[in-house]
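Below is one structure. I have some questions about it.
Of the protein chains in this complex, one is absent; all others appear in place.
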Amino acid sequence: MALLVEKTTSGREYKVKDMSQADFGRLEIELAEVEMPGLMSCRTEFGPSQPFKGAKITGSLHMTIQTAVLIETLTALGAEVRWCSCNIFSTQDHAASAIARDSAAVFAWKGETLQEYWWCTERALDWGPDGGPDLIVDDGGDATLLIHEGVKAEEIYEKNGTLPDPSSTDNAEFQIVLTIIKDGLKTDPKRYHKMKQRLVGVSEETTTGVKRLYQMQANGTLLFPAINVNDSVTKSKFDNLYGCRHSLPDGLMRATDVMIAGKVAVVAGYGDVGKGCAAAMKQAGARVIVTEIDPICALQALMEGLQVLPLEDVVSEADIFVTTTGNKDIIMVDHMRKMKNNAIVCNIGHFDNEIDMLGLETFPGVKRITIKPQTDSFVMSCSFTNQVIAQLELWNERTSGKYEKKVYVLPKHLDEKVAALHLAKLGAKLTKLSKDQADYISVPIEGPYKPAHYRY
Amino acid sequence: MALLVEKTTSGREYKVKDMSQADFGRLEIELAEVEMPGLMSCRTEFGPSQPFKGAKITGSLHMTIQTAVLIETLTALGAEVRWCSCNIFSTQDHAASAIARDSAAVFAWKGETLQEYWWCTERALDWGPDGGPDLIVDDGGDATLLIHEGVKAEEIYEKNGTLPDPSSTDNAEFQIVLTIIKDGLKTDPKRYHKMKQRLVGVSEETTTGVKRLYQMQANGTLLFPAINVNDSVTKSKFDNLYGCRHSLPDGLMRATDVMIAGKVAVVAGYGDVGKGCAAAMKQAGARVIVTEIDPICALQALMEGLQVLPLEDVVSEADIFVTTTGNKDIIMVDHMRKMKNNAIVCNIGHFDNEIDMLGLETFPGVKRITIKPQTDSFVMSCSFTNQVIAQLELWNERTSGKYEKKVYVLPKHLDEKVAALHLAKLGAKLTKLSKDQADYISVPIEGPYKPAHYRY
Amino acid sequence: MALLVEKTTSGREYKVKDMSQADFGRLEIELAEVEMPGLMSCRTEFGPSQPFKGAKITGSLHMTIQTAVLIETLTALGAEVRWCSCNIFSTQDHAASAIARDSAAVFAWKGETLQEYWWCTERALDWGPDGGPDLIVDDGGDATLLIHEGVKAEEIYEKNGTLPDPSSTDNAEFQIVLTIIKDGLKTDPKRYHKMKQRLVGVSEETTTGVKRLYQMQANGTLLFPAINVNDSVTKSKFDNLYGCRHSLPDGLMRATDVMIAGKVAVVAGYGDVGKGCAAAMKQAGARVIVTEIDPICALQALMEGLQVLPLEDVVSEADIFVTTTGNKDIIMVDHMRKMKNNAIVCNIGHFDNEIDMLGLETFPGVKRITIKPQTDSFVMSCSFTNQVIAQLELWNERTSGKYEKKVYVLPKHLDEKVAALHLAKLGAKLTKLSKDQADYISVPIEGPYKPAHYRY
Partner (left out) sequence: MALLVEKTTSGREYKVKDMSQADFGRLEIELAEVEMPGLMSCRTEFGPSQPFKGAKITGSLHMTIQTAVLIETLTALGAEVRWCSCNIFSTQDHAASAIARDSAAVFAWKGETLQEYWWCTERALDWGPDGGPDLIVDDGGDATLLIHEGVKAEEIYEKNGTLPDPSSTDNAEFQIVLTIIKDGLKTDPKRYHKMKQRLVGVSEETTTGVKRLYQMQANGTLLFPAINVNDSVTKSKFDNLYGCRHSLPDGLMRATDVMIAGKVAVVAGYGDVGKGCAAAMKQAGARVIVTEIDPICALQALMEGLQVLPLEDVVSEADIFVTTTGNKDIIMVDHMRKMKNNAIVCNIGHFDNEIDMLGLETFPGVKRITIKPQTDSFVMSCSFTNQVIAQLELWNERTSGKYEKKVYVLPKHLDEKVAALHLAKLGAKLTKLSKDQADYISVPIEGPYKPAHYRY
């Protein structure tokens, strides 16, 4: 492989597209900081005590301007950081170069091949012969996967000298993973064991990664503690409900320049994402129809004055279709054939298989419209502050035994902390409980204020 | 005590205010049925199979027109029913008389004394010498309390012949409870044991009652299974969020006839009740300011464009104050002294001690305004359908051992069932999962569709 | 006729239902004053200079608590006042008695016969032998009508001695009017001429009255200047748009106690009243469908996400029907036969012939539901402040010749004045134009700020 690690004058390793974009990246990072008050409040509140002193953190998460603010929050709290992206397309090169120049080892560029992608991941995990990182920030679970597969391969190798066999799988990407582990094994047959040994834990950002973690917990194969950041209130409600309420009209207007008022919009699914999308469409003057499988969510839609009908009943009448289900095969090419000329079909759910992309691409003459990724700094501020707080919690409790090899959601008082770190910037002042009041409702004065099953 | 049970010509026992109001009650019951589609769908779906055949049900729950529809749903499914109110003021006498005449044994009237109240409760539990009811529908937990206290007293009496001593407590109401148990003990020293023996379980309607149940579970003193209906999504979100969104402006306008548009409204607390109240005030054209102790809820308020400030900062500027906290001492008389002339102060939270009623009553010249109780049939339809479904579940599983002496929330598939029972009436049609889609998101085709921690 | 005028100890004439309700009336007047900041600001601003000194004002306008605040604003500015109601049912007796006792001559009670109604009107116009009032506040135009008919009859009588012949008309009410004029003629054949002579002008409150005035202007028969208060922005937008947005849900909930959320509401007409009603229903969680004849208003409805369909297309699907058209025959009994059980039909338009009341009353078994009249003080504050300002304008210009025998809308600077009189109470602070800015947009610094055709 022709990939070579480069070094800054100060000796920091990196591999990015174009170091000359660092100044532009720095400018945008400074603008983003104002929109990420949670992270900036972390720097103010925790920076002086350097709680991450001595901690090595590896991150595998879209290398964007917003992530740059996250990385520099981690370093401002005392951590050393190595970073790669969790997606071959999502790196913003000016962000990567600014971080590489100023703050952390970065291995990421827009448009990596799959081989380059895993090379970057492996570089980000490589902290030298003493083992890997103390902590991982993961998004989708690829860094976590590599260590788990590495440990598994080393165990087999130790037992019977068998090396991983990339040709044993049809999955092209997994062949690459096995090749990397195989190459590593030849150099150091205990490499991933040393990583596992050192690792305090991982904080995971997304549904997909969290799903993998729960599966490993269920199988008893999880090697270190994990905090599920995805299901914090300040992550899930804010990314999903408020984030999509903001991003859907933004994306629609950028992609299509149509007037939303007066149109009929179908929102498939009325979970948090669907609620945000339906609210946005309604407020912009569209008439909104919801499709749902879940009667509770359907009843909620009705209480907001929205019609609930199956897609089949409205497919030829609507102008805009938005899928938010997290399921597949929601809008099929046969639906699209019945749509009006110039109907807009977009997916803001998890994967693009909510829409029958295959059928669409093989069907001549139907237009494909891509909605921009959701990258609003403020929403990311909640999500990333969760990451910092989760990393801090793992690090602070590294010797206490509080966290076993299980998946944890962020404790409610830390979820509340993430919210609290945002309030001053938004001009809010909280009311304080008196001792007497706190006793009356049986909560500590300083929180947490709600039972675990509270729905917000 | 001069209270005498009366009997209908068919032999049904009752004690109500005025049997001549039965026709008027029947008329209003018929109107309410249209607004309670969940209960009516229960009759349609479950009536033919008579699932409550052989079940004796005692209810302690406000004896209103809406409750009448609940009672007659229980009887339509095959149950025998005895009923009392759970509040000395809340009975609607025309509802009570219609039920007494047509459907069930009722002991309830508007304006009971505390002594009469407990007499009614005891009557409702008395199904003759073979023990009490099979099932209890409770609201606030007074029927459950009486049985628990009765059993406790019987055990002491059996052990050492000691009768309960009403003078052992300062609490006037508890003195009455002890007196009733004492009188009962003389007649049948195993009465409450027989009740406990027979009882399949209780379904509890409110926060207060649920709290008591969890305390008994924690102390190991709970005598039979309990279903916490209060925390079903179809109860909590609908009663709190949608119910209060509907009831607050209704109550405000009936009580005061003021224009809400253009006014400044302070909503204390931004939980589900507060969210509903704030939405209602905002939509009516008020400018809304929220007070909160919880940073997560505060951040949610900000995301809706609402200002978050402590009461002290806005007390002299606002026109309308609504307390929704479930806590005490929210608006004190000293706050009220700083308010504008004609400021409106109202409580839609749990108890009226959110407002400093004592300070207010002893402070000359300040006006007291009472908001009408929340009695909208449709909201009650969700809540009461939960009761029916919970009772059915307890009864169906009475021999399976599924429910131990613990407190359970309604299983999610039953919560979804409650929602589903309402959809047809509202013209909604659900989308159906394919087998393939259901597998993809790992849920059964017929639900439940969401994990336990899902927040709706 | 057995009707006798009574007198207070101070000699003021009156005829009301029950003088003992005066204290209760006074209490409610005091509460209403806080909600009518426009009128109270008039008292503060104009009271000291007593601009109505010497002016005799007759009012024919619903004798309610809100009107009481209007009357006492007129007297606070120096006027002498005589008052009757403009509707046989609308008088609030406690309001009438408080005014009769404290402030003005009142001839009004709830439930007058038509004969009593016109007797009251004639009493209110009778200021003794020197002629009638200087100014009239009219609502529907009955006081204005009586004078015009009186003058016409006197002219004929003078010409040829012919008295009016009540039997010449089939209209029962007009027979009464003619009888009153005939009786008057015998006493004083110049009575209405003297009234006309003295009259400075009338300010008219409603559409119906305004229509009559424009017809008289077109026919050349208008006897004195008239100000059309009905079409002031601060009257029309506030009564119609904001007033109905407030009153519709209030009335619906008081009359029916139904939950609006989840229902389908049809709003017939999308003028200001319809816009207010549709907004209220949408905000309460209903799905709203609009019917319209006017394509501009239809397009406006679409821009707000509302469906526009003819009544026929939705009559069997909707739960709530609201007529706002000002036209007749909107919802016929044949429509009602196709509606769902328990459908709610209400009219918030001008006359009840928007709904086929005749067909309904003769059709057995269909339910009739009456919505409470719209009496919110704040909305009335705008409307009545218009009346005071119009009366002041007429009185101030009584000798200038500014107003001829024509119908005028209130000049825009006075319309703006009405708004300005409300702002302080609502905590608003206006921005001030600089001289330079005022010149740039070619308006006077102190307003008016908008061209005549501006639509707000």
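To keep things simple, chains are lettered A, B and C as they appear, and every chain counts its residues starting from 1.
FYI, contacts are C-beta pairs under 8 Å (C-beta built on N, C-alpha and C of every residue); 3 or more make two chains touch, one makes a residue touch a chain.
Fair warning: this is a prediction, and the values are worked out from it, not measured in the lab.
Trainee: Given the contact rule set out at the top, which of the displayed chains would the hidden chain touch in the full complex?
Mentor: For the complete complex, the undisplayed chain touches A, B, C.
Trainee: Considering the complete complex, identify which of A:Tyr14, A:Trp127, A:Phe224 or A:Tyr242 is in touch with the unshown chain.
Mentor: The one listed residue touching the chain not shown is A:Tyr242.
Trainee: Write down which of B:Arg212, B:Lys282, B:His350 or B:Arg455 is the residue touching the left-out chain.
Mentor: The single option touching the absent chain is B:Lys282.
Trainee: Which residue from A:Ser377, A:Gln391 or A:Thr431 sits in contact with the chain not drawn here?
Mentor: A:Ser377
Trainee: Considering the entire assembly, which residues of chain C contact the chain that has been omitted?
Mentor: 231, 233-234, 236-238, 242, 268, 272, 291-303, 307-311, 313, 326-329, 382, 409, 415-417, 419-420, 422-423, 426-434, 436-437, 440-441, 447, 449-450, 452-453, 455-456
Trainee: Touching the missing chain, which residues of chain B?
Mentor: Residues of chain B in contact with the hidden chain: 261-262, 282, 285-288, 299, 302-307.
Trainee: Residue by residue, what part of chain A touches the chain that was omitted?
Mentor: Looking at chain A, the ones touching the missing chain are residues 31, 34-35, 242, 245-246, 249-250, 253-254, 257-264, 283-285, 317, 341-342, 375-379, 426-427.
We adopt the following convention: only the chains that are shown with their structure count from here on.
Trainee: I'd like the angle of the rotation relating chain B and chain C after CA superposition, in degrees, nearest 5.
Mentor: Resulting rotation angle: about 180 degrees.
Trainee: With chain centres defined as C-alpha means, what is the inter-centre distance between chain A and chain B in Å?
Mentor: Once rounded, the distance between the two centres reads 41 Å.
Trainee: So what's the Cα centroid distance for chain B and chain C, whole Å?
Mentor: Whole-Å distance between the two chain centres: 45.
Trainee: Quick one: chain A and chain C, Cα centre-to-centre, how many Å?
Mentor: Going by mean C-alpha positions, chain A sits 61 Å from chain C.
Trainee: Give the residues of chain C touching no fewer than two other chains, as numbers and ranges.
Mentor: Within chain C, the residues that touch at least two other chains are 261-262, 285.
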